[in-house]
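Have a look at the structure below, then the notes.
Only one protein chain is missing; all other protein chains are in place.
Our next item is subunit A:
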Amino acid sequence: MTGRTRAIGMRLAQTVPVIIGVIVISFILTRALPGDPAVYFAGAMADEQSIQQVREALGLDKPLVTQFFLYVGDLAQGDLGRSISTGQPVLTDLAMRLPASLELTLSALVLSCLIAIPLGVLAAVRQGSWVDHLCRLLVTAGVSLPTFFTGIMLVYIFYYLLGWAPSPLGRLDFIYLEPPRVTGFFLIDSLLAGDPETFAAALRQLALPAITLALFTLAPIARMTRAAMLQALSSDYIRTARAAGLSRSKVLFGYGLRNALLPVVTTLGMVFSFVLGANVLVEKVFAWPGIGSYAVEALVASDYAAVQGFVLAMAFLFVTLNLIIDLSYALIDPRIGFDTK
């Protein structure tokens, strides 16, 4: 197992240069953005002098290199700066909004996996049957319908026409109080607080946006499951297992699916990273106070600290996520960690 431990250690060490690179690039990118934040925040009535004052207050008059080192110094102390549009420290803003996005994305992914993986397996096992065609239909629909459209459709049907869903405004209806903050995930926090009513309310709010996102992520996962499963089922070891008289479920799940899961896990990681960044539209449609809408607002306002904080937070998330995927891959596949040089 020492080779494996070393491989995992190596993998961890690889994340360091990535993080450094992201810090540098996010800094440079935000400076390259058009627009002058000093002008924006001095207000419409400001004259040349007050703009200059704002600029000095923000530290924007110093050379870029100095600005960068000041920024890195602050980062080292865990200070991401203060957002000039919300007036709050960026760290506080992110801590408020990131869980909202994560809760939405994770529940969407869990939902989508629960549907896509069995669907993909069924489509592979009964290739050419109606399940296979249904799978193809869902996959095509899932990718071709943009999320804002499905979101609005769902709102129209389930809120406006049927009245089953609550108004699509945020994470919790205004008549409920936010549960005491532990993880920032309302579903978990409300359960921890022993408050089933709030849990139900949070779930109702979450349902439509999560379904919207799940529909979108269904496609790649179902497709990959189907393809991987087809490949696994046509391999030699499946024939060996069948020739040895193993039961159908053992052949399909013990031998086929476990091997097919390897590429599915990889896809899952990619889909997750992608969705976390791309769910801005869903957040906008459902007035979800997530990190995506926060970033867009900050970007429009040339709010350097907030944008940098967002990019950094996302980069950390991606790196952590890829790490988890790689490590779980190593858990499923014994060959990993020995083959790598």
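Rule of thumb we're sticking to: a residue touches a chain if its C-beta (ideal position, glycine included) is under 8 Å from a C-beta of that chain, and two chains touch if they have at least 3 such contacts; residues count from 1.
Simple rule for what comes next: contacts and distances are computed from a predicted model.
The subunit not displayed here is recorded in UniProt as "ABC transporter ATP-binding protein", chosen from "PQQ-dependent catabolism-associated beta-propeller protein", "Long-chain acyl-CoA synthetase", "ABC transporter ATP-binding protein" or "Mechanosensitive ion channel family protein".
Interface note for the absent chain: among A:Tyr255, A:Phe272, A:Tyr294 or A:Phe310, the touching residue is A:Tyr255. Residue in contact with the omitted chain (choice from A:Leu169, A:Val182, A:Val300 or A:Ile332): A:Ile332.
For subunit A, the residues touching the chain absent from view are 3, 127, 234-237, 239-248, 250, 254-255, 258-259, 262, 332-335, 338, 341.
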